[in-house]
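Each remark here refers to the structure printed beneath this line.
Of the protein chains in this complex, one is absent; all others appear in place.
Per-chain numbering from 1; labels A, B and C assigned in written order.
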């Protein structure tokens, strides 16, 4: 049983059905019927007018957003362990033409206004130093913690006051919403977010993420940047159809709830072995090498996460029956 | 009936079957069983050891290839009407960090050694001028003409002698091979090609192209560039599976033959209205505005291509029954 | 006697005096007394409020201007033989992060509204094609022709109507003004120019050019770009002092007049050997290889400029006595 990554999971059957449904001749690129429905569908979900673009990877979504928010000579404040800083092979630098990531610290990969203000305040306002122009947070974070609407809004206020663009990497945005029970609007534009990478691939999708601009004017040049980065698919309807299938009937939220429930089950079993509170679908455990080995001997696969820690990620398609044996094994350690 | 673009066509049912088949948990990115089969499958097809990478668009394939062949301060010789020069929104400049496309002319978007030598010879060998470092051709060309192995080899010899990398944009490579009846090897590495963008999406695929390196050492840094450009899919197996389905039983060639046959049918009907000989799946017709309107009135859709010309593209899924009415209508003009 | 290039000439003694004068401790970078006088000095010259930045090369001036006027995904319309297109080794692409130069044709390296409109009109307004965002002309041109204020204004009107930024490469702006007898204002901002590379090095300077922004808001980010490109000198006062010395008493115009006069002397001698009318300090002659050799045998050095042509450039420090022997030799050919 594999708990490596929600990236490795299957796609939901509704996604495959949507692909079959979309397999009709239509206009190429993003002129087709499916793509043209996206703005409306996401505007409904977010209760405001948004521009929604399909992109095929979270890295592309993040970096197109950053390129819209930060000039090449600017800087992006983010957490030191943010995916954009450590796991995208310099993609933000590529898409922004060399903007500098300005890493800050914080428990569980969460930023706070204090930390952001301290970092920003330490930068001389002259041409010798890269000036911050954007702020990026991940929700849920890389450690499975969730920013509340209030926490996001506090950071949004810093961004607004300092004139920074504000990006949310929502590779696991669905899990955050599922945890909070809030509306997508509360967690984003109402809290000052300008652009959201709304992840679906980790949540039962196949190859489509949504890049949401809450300020539609930010989207205009992004259309050129998407093409220029080789991310404008000629049969774009197959991406749009995936997103629409995910929104249909709230599948995105159901999947996230399922994954979160699985993680909660493990969290309960883990007790004080937890490195971080479990709020989304990731569980970080304190385990010795021997304990990790014993779990693996039982057939459970996962990543070591630094010395003495293990990361377990629950996917939308791992139900209670699949997870209970692991929960029991952890409890017995 | 639409003859706008092979981009707009459906995906072959085998592609959808392959997606269903690949919808099992496996390693993320390109560590899965499907992705790991690509090098072998394409090496078999090309009768030499190649590195084969999935990418999701032809633009990405072209530009990753160019980035492997040309430094930021170098130039890429290509036809003035090459897709990389006029239809990729500066993607080559983006991926190569500003390399300069050096356009040359030639009938039907074909380059010849004479033209390449003349362009290269007119560039002073000093640091004030961008020095060519790569040559890129499209086969079949943007006007549906096909370079023969001999023609490619003549250009390959220029590239070799001058130390240029040699790229082939094969968005319609299958149609070229179908027309020539040659082996893929003859048309590529045996003729000096270093990297091939092997297109499948226009040929019945959904969202996977292959980037083929005939010099495996060129692929190493490309793996980083692919990730950095946001083109490393987390569920890459869905791309690999499409490519394998296309190779399986020669589907790629069958589809191309079908499209070429359809174009030949139109060509025969068009007679001396043809702007270019029809060798692949594109037909360029001389038509007056009135004639174009009369065809459209009959339900046939296509692009105008400059004044007095129309472009018709045949797709793999348009069989003789679908095409014959158009052929008859053209014959009657 | 060398007529290769005004780049090779000496610096005017006033420049060296200015360096000696500036050799006092002052604030580093551009906070010194000399640098802080530039905006005022150039605003006076141009009769409007400008921001004037010292830069050390014409290439840097041109490319910082283009970066201020054109985004990475945009295009710059220029003449095919513009210095930025053929003699800066891709510097525009470097500074703009890959914007595409869109070359147009025209006699003597001059653009006309007709040519610009035709080029712009041929570009589809979609994300597949690079959209022009700036227009750049050289005055005097690479062939020594001069745009009049009226001609510049006609192009400025095209730029304004289409929303393009408008840049003038004025490597030989002084020679153009000297020829026209107009005010610097008439030839620039009053004719719609947004940014001017105002050249001094070819005109008796040593290592300082001025980058003039007629829309001060364009300068703000340029300050960061200048630093980021390694062009913010720590002892910037030595550059500012050169520019101030050039403006002092109209030295820039005197030098240009001197060079133009020398060229006029040669032009008169050359008669119908002239390839282009001589309006600035460059003379293009039709000469056979034998004739060129005979001139060289007399001790005159110059560049061949394509088959059957020679380029002679007169510098500020070549007075009539220096030029007359060449004029006579040409007349005798």
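The rule is simple: contacts are C-beta pairs under 8 Å (C-beta built on N, C-alpha and C of every residue); 3 or more make two chains touch, one makes a residue touch a chain.
Nothing here was measured: the structure is a model prediction, and the numbers come from that model.
Here one chain is not drawn; of C:143, C:238, C:284 or C:300, the residue touching it is C:238.
The chain omitted from view is touched by exactly one of C:52, C:201, C:257 or C:283, namely C:201. Not every partner is drawn; the one left out touches subunit B at residues 71-73, 97-98, 127-128, 131, 221, 223-228, 232. The chain not displayed touches subunit A at residues 72-73, 75, 86-90, 93-94, 96-101, 127-130. Listed by residue number, the positions of subunit C touching the unshown chain are 2, 4-5, 7-11, 16, 19-20, 23-29, 55-61, 63-64, 88-91, 94-95, 201-202, 206-207, 224, 227-235, 238-239.
Rule of thumb we're sticking to: only the chains that are shown with their structure count from here on.
Interface of subunit B with subunit C: the two copies contact each other largely through the same residue positions, with over half of all numbers used appearing on both sides. The greatest centre-to-centre distance from subunit C, using averaged C-alpha positions, is reached by A. Taking the mean of all protein Cα atoms as the centre, the chain whose own Cα mean lies nearest is B.
A separation of 50 Å divides the Cα centre of subunit A from that of subunit C. Once the centre of each chain is set as its mean CA position, subunit B and subunit C turn out to be 42 Å apart. Touching of two or more other chains is recorded for residues 88-90, 94 of subunit B.
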